[in-house]
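Selected chains only, in their assembly positions.
Think of it as A, B and C in the order they're written, each chain with its own count starting at 1.
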Amino acid sequence: MIEPIALGQGQAVLHLFCKVTPLADSDAVLRAAEALRSDGHEAEVVGDDDTEVVVLEPAKRHQLVTAALLGHKSDVAFLAIGTDLWRLRQFQTDVEAAGLTVVDSYLSLTEVSEYASGLPEERKQARLNPQLPPEGKRAFCFYPMSKRRDEINNWYTLPYADRERLMYGHGSTGRTFAGRVLQLVTGSTGLDDYEWGVTLFGLSPEDLKDCVYTMRYDEASSLYAEFGSFYTGMVADLADVLLAVGVR
Amino acid sequence: MIEPIALGQGQAVLHLFCKVTPLADSDAVLRAAEALRSDGHEAEVVGDDDTEVVVLEPAKRHQLVTAALLGHKSDVAFLAIGTDLWRLRQFQTDVEAAGLTVVDSYLSLTEVSEYASGLPEERKQARLNPQLPPEGKRAFCFYPMSKRRDEINNWYTLPYADRERLMYGHGSTGRTFAGRVLQLVTGSTGLDDYEWGVTLFGLSPEDLKDCVYTMRYDEASSLYAEFGSFYTGMVADLADVLLAVGVR
Amino acid sequence: MIEPIALGQGQAVLHLFCKVTPLADSDAVLRAAEALRSDGHEAEVVGDDDTEVVVLEPAKRHQLVTAALLGHKSDVAFLAIGTDLWRLRQFQTDVEAAGLTVVDSYLSLTEVSEYASGLPEERKQARLNPQLPPEGKRAFCFYPMSKRRDEINNWYTLPYADRERLMYGHGSTGRTFAGRVLQLVTGSTGLDDYEWGVTLFGLSPEDLKDCVYTMRYDEASSLYAEFGSFYTGMVADLADVLLAVGVR
């Protein structure tokens, strides 16, 4: 066994975007997902010898969100969250072995940003240890983003007070979509090609579009945001996802 | 069955750009298209038991426009419109299973833009629920576009009145091509890599060229538009399209 | 038969850049070229029943220029010109079926630009219906280009008079290469990823280089031009081209 690399707080988040190959095997993908969700944690055994049931402590399980995507970029999205980078890598290896090719990905960490340091502990914990996916919000999109360092609009030369004001304004816009869109922003500076990964869960694709379109007029976006590729689809049980993309 | 994700109004639009593989099977592609056009909707049964005919309510059918394209980017374009994302994904899966590789794509939603909120209800409905393809306009092109957020020319920091004026001017130019070019603009902010998808149907490729070239001098384009790749070809029945690109 | 899509005036121009595959078949490529050159036009039958010869009206034939290229980008260039988009697509399909992979391409239309509207009819016709390739100019290059829409240098916000002056100056430079370089500029706004395709035929590669290098100092280029990839090679009979790139 390889000794895990400790995370100080929060969790690692690995988005895997996969295309189906002719060798894709539904059972093997399902086993990879099940193994991730149940592996490597303390388990409480309930019941007597004949009827014992292994119950994993929910907060400790690796979480896995699965979605079917639309378009050529990829067929299946996995959002895996946990504290053990080696275990997440094992999941990626299992997925590839099951005949899905990982064609894009994103590595980030849950975080409490500097602008959120005054939040109540409970809300900080919700950011560090989110419970996913949110109930009923099955429209899914992911995109990475960075703050601009242009010659005029350079986020990293702004005074802290200006950045805080812009982020609060941006947050206010976001809160007008409460109940329609849940947003997960995870940090990736130094870990992947952009500085943050944004995962949105919405009631419908129109909610995702309205939310991102509206926020684009906030100065934090209009002047300072750069976006990568957008991956859009529908959250569902992995078995349904695989069926929808033709993996049997 | 997976529960559909409701769209508030309007429809989802999935453009698929495909290349032919040696495994491409004309019958299977035709079946995928037929299934999309007739599937998943209430049907009215006409006639007695021996002669019953299933009639689908036209407005409810998924629509599918097909075109043969020129050049290396792809061979066949599908423009699929409907309200059920899972059904559109199933169509993509069927197309891939029939031996066409989806090499590019675009996901967007029909919309009534903020600048068109004063239109009569009938014209709004025509935007939300277009009937495609338009009769006789068989020259086809698609391109995605975004509004610039440059340091000087930033669409998203313009006051609403300026944006409205520019969009009205742009619309006026477009209307000078009425009868020659029909334009379908669908929104994709937060859903795909650009902010809008533009599909043009023209009498001839010269009409497409004249229209886009003329509009490029409008401020809305000259100062504020960024364009992606252009896909150009000829709208035709799928059987003719497949024959033209060598799928038997 | 699919009804052709009428072109108002001028012709469609399809550049195909191909790489050789192990399945490439010289005879099949030659047949595809011959079929394009002789197909789909009114033919005059000369002679009696036993000795009749089909003579195609030269001006109506599709034209095809072929060149062997140097470097990794592609091995063979086809420049196909004609009025029937479906026939051009058929040629592409035939070329692929003959074992050449189309790895890049360009779709454009012959045109008389707005700056040339005062030309004598004969010179306009030479632009709309060029006879290619020019005798003796066997050094070949193609590149696509657009006019800039930068924050300072924006072609599309210049007054017409300024654009006309710049284009005349550019044309004057070009004419100093008369006899050494023949230039074919075809329009592609709305049809392909750049706004024009430029095909040069020169006596030698040095003529191509001198011409493009000299023109780069014209304001029309230095301030306003963006260039895509350059494809360079030698015009020759298709049989010689195929032999040179190893297709047997």
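One rule holds in what follows: a contact is a pair of C-beta atoms (placed from the backbone, for glycine too) under 8 Å apart; a residue touches a chain by one contact, two chains touch by 3 or more.
The structure presented is a predicted model; accordingly, all values stated were derived computationally and were not measured.
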- Complete complex - number of sequence copies, 3 represented: 5
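Note that in this section only the chains that are shown with their structure count from here on.
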- Chain touch graph shape: choose line, ring, star, complete or other and state it. line
- Query: By how many degrees does chain B turn when fitted onto chain C using C-alpha atoms, rounded in steps of 5?
  - Reply: 70
- Query: Could you state the distance in Å from the CA-based centre of chain A to that of chain C?
  - Reply: 48
- Which positions in chain B touch two or more other chains at once? 151
- Query: Quick one: in the complex, what on chain B touches chain A?
  - Reply: 2, 5-10, 12, 14, 16-17, 85-86, 88-90, 92-93, 96-97, 102-107, 109, 149, 151, 154, 156-157, 187-193, 195
- Note on the structure: Touching chain B in the complex, chain A uses residues 20, 68-73, 138-139, 141, 143, 150-153, 200, 203-206, 208-209, 211-213, 216-217, 219, 221-223, 229-230, 232-234, 236, 240, 244-246
